[in-house]
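In this view, the complex is presented without one of its protein chains, the others remaining in place.
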Amino acid sequence: MGRKILTEHINVPGIQGYEVYRQHGGYRSVEKALKMTPNDIVEEVKKSGLRGRGGAGFPTGMKWSFIDKKSGRPRHLVCNADESEPGTFKDRYMMEKIPHLLVEGMITSSIALEANLSYIYIRGEYMWVYRILERAINEAYAKGWLGKNIQGSGYDLDLYVTCGAGAYICGEETALIESLEGKRGNPRIKPPFPAVVGLYGNPTVVNNVETIMDIPWIVMNGGDEFAKIGIGKSTGTKLISASGHIRKPGVYEIDLSISVEEFVMSDEYLGGMYSDRPLKACVPGGSSVPILPAELLFKTAKGEQRMMTYESMSDGGFATGSMIGSGGFIIYDDTTCVVRNTWNFSRFYHHESCGQCSPCREGTGWMEKILYRLEHGYGSQEDIDLLWDIQRKIEGNTICPLGDAAAWPVAAAIRHFRHEFEYHVRYPEKIKDRKHFEYEPWEKVKHLMGTKEAVAV
Amino acid sequence: MPKVTIDGVSIEVEAGTTILNAARQIGGDLVPPAMCYYSKLKGSGGKCRVCLVEISKGSEANPNPMPKLQASCCTPIADGMEVKNMTSQKVQDMRKGVVEFLLINHPLDCPICDQAGECDLQNLGFDYGAQTTRYQEGRRTFDRIDIGDKIQLHMNRCILCYRCTYVADQLTPHRDHGVLNRGDASEISTYISHAIDNDFSGNMIDVCPVGALTDKTFRFKSRVWFLKPYRAHRQCSHEKCNGQVDVWMFGNEIYRVTARKDDYHEVESFICNECRFDHKNNADWTIEGPRKLEKWSVINQGKYMKRTAEVNIDTEKALLLGRNEDRKRLSMVAPEEAKKK
Partner (left out) sequence: MALAEVKPEQVVFSEKLMKRIEELKSHFPDGKKKSALITVLHEVQDEHQDWLSVPVMDKVAEVLGIKPIEVYEVVTFYSMYNQKPVGKYVFEFCRTSCCATRGVEDLMEYTCQKLGVGMNEVTPDGMFQVKGVECLGACGYAPMLQLGDFYHEFLTKEKMDALIEDCRAGKVEKLSKV
């Protein structure tokens, strides 16, 4: 069993409420943080090696140290609870089960950043979680953990929860800030970065829910303790939301030191494949990251064991690796059609593109249309190359990372599963039914490809 | 002052200048195109992505190249920065890609578009567009909405540069239109059909890089290249308008009035609607002289202003200088006097 930093008390009855949470050591990190200097807290977080859990994996301590404290402008901490990456549902689980941990983390982190007004921005679909958080915040106000002069320390902090209304793009930090200001969620052009010009033009830090929830433990136990868990630069524990064709979908807290094989196959974690069909592919970090075929999931291209760490998961670059991203771990068995799945992702990104910059606005829609054609048997060989060319021209040329996120899954699918795309082009009759791989998995039809007869058909 | 090198040409510019503006100070072919950036509108830029450039050296302090192409209109220069635009294959390749993206849903109705001939997208298509399209699907269309009797909105042609929203925000008392919907369904609209009616709304026509916003009083009147633009002015009573315009004439008739534009198709000063729409009478304007256009502009095809090589004929000056008697005898008129007459 791995360490449980976040989920230790998650199943205690009544932990949603203040009293039980406090009895289990709640809000002690606030008491401790109020006695520390803000810079000491930032130092502890730096020492912990904690990396942003929202997907990019940027070191949190470093992000905090960038915030502009010199200008004397008010500072803000904003918690990004706009969890919308397909495959990711860890934040919702945590906020629903143990809301006070987020509130506590927000207070402690705000102390470190010397922020006096902080917000939690939650996606609009999680409305009932919004109410839970609102209740938790009200309890914290009532008990003197928020408001003026917190616990007699002279430090003031106001914390509010606010919500979105159905836009994936608002998970991008500058779009989130725009949305929080009551506007359309169009990402801003960077620089300036939020650490200098953020919410209301003030220096702002935006952190993921899980990142914020790690802070109380780090403050209580020290950054060094946190850094002891995990391998290399992947420190601490990480929440992984597992879904797809597995026996035990759900949220798991893992040490960043176990192997992928153990995670997928052991009964402690995912418990192997649902209905015992062979594993085909895995998207290990939310829909945006490249898909990995089964043969590259447990072992890297070099033949080493792949671990659940930032480094190991990205071993081999995009050619043979992927990313741990936000921890949305989706497993696919051999009944899955990669073309259909890629079309599904593309439709998602097309739907969620904000429409501000041209490559993403036009490119995501174009890719979706081509993938629709391929999936429904109207595609041609040129379409596959065209698709490759379009994704190449979107990637890296957009204002925000959504363009990259839309391009990567398409690129990886073509890279690793080009044969399936070609199968769709050459046997349009066979793929008409969306469940064609359930009836005839790839293993059964692959002989049709690569033979002379097949070319003649 | 920090020094920046663009395509091998170095220039010293003020700190905080963007790459695009530094390039414009150099001028010539190395200036990246811009569809959404507008120097006179705060906050514009960064959206169309045609001005992407490669930064092969970040700065003197940090000489690493930047991994991604950067939008030159909103990336400030750093001392020692080296930028590649026309000399970078990657940039040229990506720009072709962006132009393709801009064109896949564009109706390409140039033959009936009033903007044709002075359209930035046409220019861009000419420089970077492909001969054929790889886009097989139907093109996106929008429902028409009426935004008043002065301005025609053709949403199908729009490339969503957002310039018109900045005009409304920054020049007019209030904004009645905006960008609605999301993704490739985004459109410029007033939501409910609603006339955009204020003193400066006409400037949206001038800032629009394509034919999405055109002048209703000029609609289908003439192709721009059949007209001759002249610099003209009048005494305008509007406090924010200086009455300095271009009038576009056919013979002696004024077909339309626009603001004066510079080399990068940006207006020099915004003009009021009264000047733009209500004064099509010759008597209202003092004509200053023909407006200069780029040599390659299609509007020059009227050939009325073809510039020939300058030849100095000094005969008169050299031979007759100070010899008024001779001059009279030869019935020649001194150039100064000719002007007075």
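Letters are used for the chains, namely A and B, taken in the order the chains are written, and counting of residues starts over at 1 for each.
Just so we're on the same page, a residue touches a chain if its C-beta (ideal position, glycine included) is under 8 Å from a C-beta of that chain, and two chains touch if they have at least 3 such contacts.
This structure is a prediction, so every number in the text was calculated from the model and none was measured.
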Chains on display which the left-out chain touches in the complete complex: A, B
Candidates A:A136, A:V251, A:C357 or A:V445 - the one touching the absent chain: A:V251
Of A:E181, A:E304 or A:D385, the residue in touch with the unshown chain: A:E181
Touching residue (missing chain; options A:Q16, A:S65, A:T162 or A:T320): A:T162
From A:E83, A:E139 or A:D404, residue that would touch the chain that is not displayed: A:E83
Contacting the left-out chain in the complete assembly, out of A:T174, A:S287, A:S358 or A:Q391: A:S287
Absent-chain interface as seen on subunit A, which is shown: 83-89, 92, 117, 123-128, 130-131, 134, 158, 160, 162-168, 179-185, 200, 241-245, 249-251, 283, 287, 328, 330, 332, 336, 340-341, 344-345, 347-348, 351-352, 354, 434
Footprint left on subunit B by the chain that the document does not show: 174-182, 190-192
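Note that in this section only the chains that are shown with their structure count from here on.
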Euclidean distance of C-alpha centroids - subunit A vs subunit B, Å: 43
Partner subunit B, residues of subunit A touching it in the complex: 167, 184, 189, 191, 350-359, 361-366, 369, 373, 386, 389, 392-393, 396-399
List of subunit B residues in touch with subunit A within their complex: 45-50, 52, 67-69, 71, 74, 76, 94, 97-98, 100-102, 104-105, 134-137, 159-160, 162, 179, 181-186
